[in-house]
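Only one protein chain is missing from this complex, and each of the others stays in its spot.
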Amino acid sequence: MSHRIFVTGIGIVCAAGNSASETLSSLAAQKSGISGMQYLDSRLKDLFPVGEVKLSNKDLCDNLSLPIKNYSRTYLLALAAAREAAGEMIENYNSSRLGIVSGSTVGGMDLSEKYFQSVYAGIDADISDLKQHDCGFSTELIAEKLGIKGYLSTVSTACSSSANSIIHASMLIKSGIIDAAVAGGVDSLAKFTLNGFNSLKILDSKLCSPFDENRNGLNLGEGAAFLFIESERSASSHMNDVICEIKGFGNSCDAFHQTAMSEEGIGPKLAMRSALNSASLDPSEIDYINLHGTGTSNNDLSEGLAIEEVFSGAIPFYSSTKSYTGHTLGAAGAVEAVISALSLKTNTIYPNINFTTKMKELSTAPVSVIMKNDNLRNIMSNSFGFGGNNSSIIFSKVE
Amino acid sequence: MNIYISGIGNISAGSPFDNDFQNSKAINDARILRSVEPQYKDYIDPKISRRLSRIIKMGLASAKMALNDASVDIPDGIITGTAIGCIEDTEKFLNSVIEGHEELPSPSAFISSTHNSISSQIAIALKCHGYNSTFSSRGFSFESALMDAMMQIDEKPGLKFLAGSVDELTDKLADILENFEIAFNLNLNKNKFPYGEGAAFFLLSGEKKNMRYGKISSVKMIYNNSDENILDVIENYYNDNKSIKDKTDLVLFGGEIDEVIPVSKIFADCGVILFKKYCGEYFTSTSYALYFACMLLKNGLKNISFDAGNSTTVSKIVLINKFNNKYYSFVTVEND
Partner (left out) sequence: MDELIVKLKKEIIEQLNFEDLSIDDIETEGPLFGPEGLGLDSIDALELILILEKKYGIKMTDADDGKAILQSVKSMADFIMLKRK
């Protein structure tokens, strides 16, 4: 029996666009979505640019035909992206054979922190807001809205959350537990994470420059992205157009430090090698890597060195698209999965914007001009999280 | 897919085989059932202990117990389930942000607040570079971890995976949960079991030679979004899967007292035990039930009291858990 996993739907809401087509336009125009904070009310507003989705919660509710209620922004972003990915085709599926696997770092923290802020200030606050706090809340609601009954879960591995959701969903389909799934993740901007990264002094006060010798840190972002994935048989029986295939994936742990990656990039090397192995591909067959590339001193060095070792002799093109979207934390894996799928669809590598100087430790540099490439067949997307949770997924064209 | 259990580690309020614990005030009167914690220095290097919050220590210690029990130094993968995650550090950091008006919050609490800190600290302590994941999925947090481990092992039976869960109960969380019940009739705990917490880890493998407790022969998660009655959910599941039901000696049941007799009937009048009276209600209580089942398979039924039925042997145990009438899990664990 075929164990191939096909991507037949994509959905995304991020700073670069409120849909897949809008995001593609930004990528093609090399236009960053990173800007000043508009909706999040933080003391750090004027100090750090962010990748904020250009929709208020009210806009999101209107677009989703939801009543204006105190929803966590996390739920709204996730529902928007999940709906776009699953589209109308989900109605043709047996709901008991459908699954949803989401991923998130801080769940509904955007709403929880508002609650505690009000309590601290002595203002009346609605305790029911805390029901939306945990990572699994939005997954539950989306399952109900989309009529998904076969499997429901949420991964929380920091920056690799949604990459791991996609991996978990793929394995469920391969094991025959479900036939199709909505897989991805979400995180929304919150003072909690903004201040968290600021306390670690890894936020850039300007637009980030991943893999640049003079990089200064990351821009925090928010967003949601989902893939609709299914078995080959399911895709064929539903006559769905295939966007690309999930050819392989790897997951490893750096096991070095809670936040810092080992300089040699032990975890990243293992994750990338494991993905190549699972895809039965030689390193030379990878045409492009969508980097984790956050712009921090530590990540970019470790990731760069790891790539130059794993792909030694045949280092593929690579770039980080976080200068368009910001670092969307739990959503990053899925956001970049969607961007990888768009790259395969348009035969285009979207470059690092804001790149000037090659890192002295590396012999290569990221792609910094938009590049049409008709030979794009296999793309590797990396997501390396806090706590050393490293994942790599390979997306391939289906001929 | 048969998965063999070769090691277990558990931190909870007490052992269901202990008469004193069965009769204790803790079970019968308390609102909160707190875990009895071990001497962490027996499991955790004191030098790193300072940065670890209580929940991480609970997870790390119980993971090490499972590894020691199975005589395994480094597993091939580590998968953890935690519904609420590192709540203590989350509260700490959030307070510092709010009360400090976003000035100078301390980084240590932030870095330990992410849910994957537990799995990651276990990996750091063991220098385990293998597969590593964390599920934070309400009433399916532990079950997802178990399912993930099973799928990994099914692909490569020679692998040994550590799978488990931990959820802790802070005073604030207990207040919030109580508020939800009062304010929303949420039926989180209709039985009035105490609110609980606990950590349990299992060393799993695909090879029968590694079996020391039993094998897990089936796992099923059902999300009850049509608000069906619990007995209907259970009946429907087992009607479609009759072989799973046959020859069950005992049911460890996470439902309510008035459901016990009907459940016993579905299983030909076998013994039923309401395991939550020993561990309390919490999102990942299925892991306690699995620990309990392992101990029963190993040690038999001595000192055990039933809530229905009168089983005399125990070689096949079914765990049925529900959380909030939405999250249903069915696990079969048996001798081989």
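Per-chain residue numbering starts at 1, and chain names A and B are given in the order in which the chains are listed.
Going forward, contacts are C-beta pairs under 8 Å (C-beta built on N, C-alpha and C of every residue); 3 or more make two chains touch, one makes a residue touch a chain.
Bear in mind the structure is a predicted one, so any value in this text is a computation, not a measurement.
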| item | value |
| --- | --- |
| Omitted-chain contact residue, chosen from A:57, A:193, A:259 or A:278 | A:259 |
| Selected residue (touches chain absent from view) among A:141, A:200, A:242 or A:398 | A:200 |
| Contact with the hidden chain (one of B:2, B:22 or B:108) | B:108 |
| Interface with the undisplayed chain - residues on chain B | 46-47, 50-51, 104, 106-108, 111 |
| Where the missing chain touches chain A, by residue | 199-201, 257-260 |
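Simple rule for what comes next: only the chains that are shown with their structure count from here on.
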| item | value |
| --- | --- |
| Interface residues, chain B side, partner chain A - complex | 1, 51, 78, 82-85, 93-95, 97-99, 101-107, 110-117, 119-121, 123-124, 126-138, 140-141, 144, 147-148, 151-152, 154, 176, 179-180, 183-184, 221, 223, 225, 326 |
| Parts of chain A lying in touch with chain B, wherever the complex brings them together | 42-44, 104-107, 112-113, 116-117, 120, 127-128, 130-131, 134-137, 139-140, 143-144, 149, 151-158, 164, 168, 171-172, 174-175, 177, 191-192, 195-196, 198-200, 251-259, 266-267, 270, 385-389 |
